[in-house]
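Excluded from the complex is one protein chain; the other protein chains are retained at their positions.
Presenting subunit A:
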Amino acid sequence: MLIETFRLALLTVARNKLRSFLTVLGIVIGVSSVIAMVTVGQGSTQRVQSDVASLGSNLLMVRPGQPGRGPGGGQNDAPPLKAADVEALLTEIPDLVAATPAATRTLNAVYGDVTHAVTVTGTDNAYFPVRGWTLSEGRVFTEQELRAGTPVCVIGTSTSMALIGQGNPVGITMRIGKITCEVVGLLTKRDASTFGSDDNDTVIMPLKAFQRRIAGNSNVSSISVTFSDAVTAEEVTPKIQALMRERRGLTDDQDDNFNVFDMKQISSMLTGITGTLTGLLSAVAAISLLVGGIGIMNIMLVSVTERTREIGIRMAIGATEGQVLMQFLVEAVVLSLIGGFIGVIVGLGLGWAGSSALNIAFVPDWRITGAAFVFSAVVGVVFGYFPARRAARLDPIEALRHQ
């Protein structure tokens, strides 16, 4: 009997294709937006986490500027960091495993007739392990090159691809801004990228070469430090702050003019933001499911009115209230399940397209997908019940008389 009821409901739904489609559109939009949003949200969360993981563990960043303004906040009015700060950090704080300076600027790299804008970083060899880089070709810098500030560089795979295409760039000479620079190494390609920019598009050179030949000063934009597993970021950070305050000659009544970031904190903050956004958008999507349900209720009420005579015939033939109720309830559920099914497919498709567009991993959440599908069925039951009950309560004599 129930199978019969489902078959009948499918037939009825198929008979009014356009109307059925328009009716389920609300459900389709609701379900697909929930799924698309959750998928993209999870993809970006995963992305943020892997970005942070790729920066290496136990990593802190010291930057000039007022604390509490985020990375890069208020740098200009604070005195810059210097290479000597790196040495001081390493000698004064034994908990630190490594410290490496970085001075960066975006410049045009020119090779042959190709010009390519790229982030250029001046640093030392500690930069590679601290930032989790390995080399696939060539070598890192020699002591001699670091001391003398020789214009040599290690480049990322994306930069290499932009300049020379496929192949090994080691040995070529290119122009970086106004200087000529020999490529001595190629970084191993990695999938991560730091908060949107392509990590593999980078040029790394000795700090002194960068300072003398490109920046024309001895400033350092940031210092990355790693600390040993024996201590936590919360223990190390005050030590770094104390040392930096001393080195920057701050008196007790002055605020810090530098800040120390724990990259993990930024990660959890960003993850939190993503989660909040996903939640918010899902709430909007849930409202659209609600609206979809009302659409189904509306069309089912129309359907009950249109088919009053049919209901009368069925009742005269011996359909009980329960059977008439079931017929219309199943019809509403079939409608909403069809909407849910289309919504799942469209949602996964949108999620996939969004993930590709944002260059993040496609992470379908099967639990949410299943839940959205089940929820669409629930919408059918809830919003189908009232029209179905109205059908079941019809007086057979009146219903048979209905034109």
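We adopt the following convention: contacts are C-beta pairs under 8 Å (C-beta built on N, C-alpha and C of every residue); 3 or more make two chains touch, one makes a residue touch a chain; residues count from 1.
The working rule: contacts and distances are computed from a predicted model.
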Among "ATP-binding cassette domain-containing protein", "Integral membrane protein", "Carbon monoxide dehydrogenase" or "Cytochrome bd oxidase subunit I", UniProt-listed name of the chain not shown: "ATP-binding cassette domain-containing protein"
Selected residue (touches chain absent from view) among A:147, A:189 or A:309: A:309
Where the unshown chain meets subunit A, residue by residue: 1, 4, 15, 309-310, 312-323, 396-397, 400
